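The complex appears here minus one protein chain, its other protein chains still in place.
By letter and in written order, the chains are A and B; residue numbering begins at 1 in each of them.
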Amino acid sequence: MSSSDQADAVMEIKNLSFFYGDKQVLKSVSLSLFGNGITAIMGPSGCGKSTLLRTLNRIYDLYPEQRAQGQVFFGGENILDPDVDTAWLRRRVGMVFQKPTPFPMSIFDNVAYGLKLYEKMPSSVLAERVEKALRNAALWDEVKDQLRASGQSLSGGQQQRLCIARALAVEPEILLLDEPTSALDPVSTARIEDLIETLKKNYTIVMVTHNLQQAARISDYAAFLYMGQLIEFDAAKKLFESPSHPKTVDYLKGRFG
Amino acid sequence: MNAFIRDVSFLSAMGVVVLTAAIVFVLGVAAAPAFKAFGWTFFVSDSWNPVKDVFGALPAIYGTLVTSFLALLFALPVGFGIAFFLVELSPPFLVKPLRVAIELLAGIPSIVFGFWGLFVLAPVFQKYIQPFLIDTLGSLPLIGPFFEGPAFGIGILTAGVVLAIMILPFLTAFLTEVFKTVSPLLKESAYALGATRWEVLKSIVTPSTRASIAGGIMLALGRALGETMAVTFVIGNFHRLKLSLLAPGTSISASIANEFNEATTDLHSASLLALGLILFVITFIVLACGKASVALLARRERR
Partner (left out) sequence: MSSSRYKIRLFKDRLFSAFAVLSALIGLSFLLLILFQVCHEGLQALSFDTFTKTTPPPGEKGGLANAMVGSFLLSGLAMLLSVPLGVMAGVYLAEFGRNGKLAMVVAFLNDILLSAPSICFGLFVYEIIVLPTHGFSGYAGAVALAFIAIPVILQTTRDMLTLVPDPLREAASALGAPRWKVVFTVCFRVAKGGIMTGILLSFARIAGETAPLLFTALNNRFWNVSMAEPMPNLPMTIYQLALSPYPDWHELAWAGAMVITLTVLSINVLTRFLTRDPSVNRI
């Protein structure tokens, strides 16, 4: 962390604690997310890595028993502030989930869904934006002839890229990926990994994964969480090659889950 | 022993087929004199005159369909709203007690609803609601004729409202179950794009459950069509076709309940039995359509 310049952090997490009812799952986590790079969040299951991700777009708001404490600065605002407009936040912070979640509508409408929420635009512009998003998600060539087909008719890997296109269409600054390849076969996984690497040029990407090889392959920064605490956060190369904390060493050697 | 048990269970299962066929057959035979005497005019005639021994089913069929339609019209939005409230809005501590209450209320015998409708709802309708409707909507063009006439309290509209209250718990419990089957991940995906709860319900939850919703609506419609006691008390038992929803009317089940034991002639009984057969066939078709639409839509969704 010391090697990085605080100035270009896109998002600053400060002393973040998180509770499910009485149960604390994050304990005072502080972390900076840097622009145009991939930050991998790793850790054994139940360590709070998904929870950390779900704080960053306030999706946890849906569940009244969940609450966060601390600060997360983004675009000059503390996004944990109840006054922050979550629609504003979620437009700038996109998210893709563990399993593909195509909406029950056509491929085109899936991608256009977010766009239509925010802007009224002529259909020609809408079509352009959808095409751009699908191209960005490396899906355009496969679906350009069947845009009216149901999103659910695609294969698992295609569905996940559709979900990425859907998130990209509203042009967010940050993309949150919650184990985006955990439900996919190796070939689809490789395609998504390639895609994520190209996307980092334009987006700040935060990816939760329990796949160490994946994290080592594509991430620029890596964070290791254990039992709700941030154990180590550093440039990926440094963390994987010479971790400084004994728990990180154990984890990388496969001592726990 | 194994063969014996298997055969007994086979015969019991066959009993269901035999029972269904027997109902249609027995009612058909018993109703034959009415169909023979009136032919197709039985379905389109609105005269029901035990003295002259002339019977037409139209007012009863009309009343059955209109009261059931009104019941759905009132109960569906409210049921939708309650289910949405329970699944998305309600504070967690309220969800369980409300769901249990609704499921329990679904078990209240229909006679209690009819009875309550006659003694509590009908007077309120007569005194406040119907005069209000007559004064406001009754003078409008086009829809005016539906709200004309004196305020009787009982009538088609009252029956529709009682039916709506009766099917509401069932419909709500059903919709709540269905809404809960939608994967939280799918809903979160829409929320993560910044969609509001209403938008998630409209474009995610409803489309992905439309097969089950259609099935539930048909089931509720089937119940409303076949309901006897909730309707008989408040519909007025009046065999005339009136456009006004405030006028007394009759339904198939109410006509049978009111007249069968006092049927004056053989043709009168046969006509009532014919009504019973028509009711059985109508609900059979509605329920079968419900099941078919579930199967069809489910298959299309999988594709």
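Please note the rule applied: a contact is a pair of C-beta atoms (placed from the backbone, for glycine too) under 8 Å apart; a residue touches a chain by one contact, two chains touch by 3 or more.
Keep in mind it's a predicted model, so treat the numbers as computed, not measured.
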*Would you list the chains present here that the left-out chain is in contact with?*
A, B
*Quick one: which of B:132, B:152 or B:284 touches the chain that's been left out?*
B:284
*Given the contact definition stated above, which residue among B:8, B:44, B:73 or B:185 touches the chain not shown here?*
B:8
_Looking at the full complex, which residue from B:67, B:203 or B:253 touches the chain that isn't shown here?_
B:253
*asked:* With the missing chain put back, one of B:138, B:153, B:222 or B:249 would touch it. Which one?
replied: B:222
*Looking at the whole complex, which of B:134, B:168, B:205 or B:235 touches the chain that is not displayed?*
B:168
_In the whole complex, not just what's shown, which of B:35, B:69 or B:115 touches the removed chain?_
B:115
*For subunit A, which residues reach the chain that was dropped from this view?*
85, 87-88, 91, 117-120
*Could you list which residues of subunit B touch the chain missing from the display?*
1-2, 5-6, 8-17, 19-20, 22-23, 26-27, 30, 77-82, 84-86, 88-90, 98, 100-105, 107-113, 115-116, 118-120, 165, 168-169, 172, 196-199, 201, 219, 222-223, 225-229, 233, 253, 256-257, 260-261, 272-273, 276, 279-280, 283-284, 287-288, 291
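Note that in this section only the chains that are shown with their structure count from here on.
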_Averaged-CA centre spacing for the pair subunit B and subunit A, given as whole angstrom_ = 48
*Which subunit B residues qualify as touching subunit A in the complex?*
91-92, 183, 185-196, 199, 203-204, 207-208, 301, 303
*Partner subunit B, residues of subunit A touching it in the complex*: 57, 59, 62, 64-65, 86-91, 94-95, 97-99, 101, 103-105, 113-114, 117-118, 150, 152-153, 163, 166-167, 170, 176
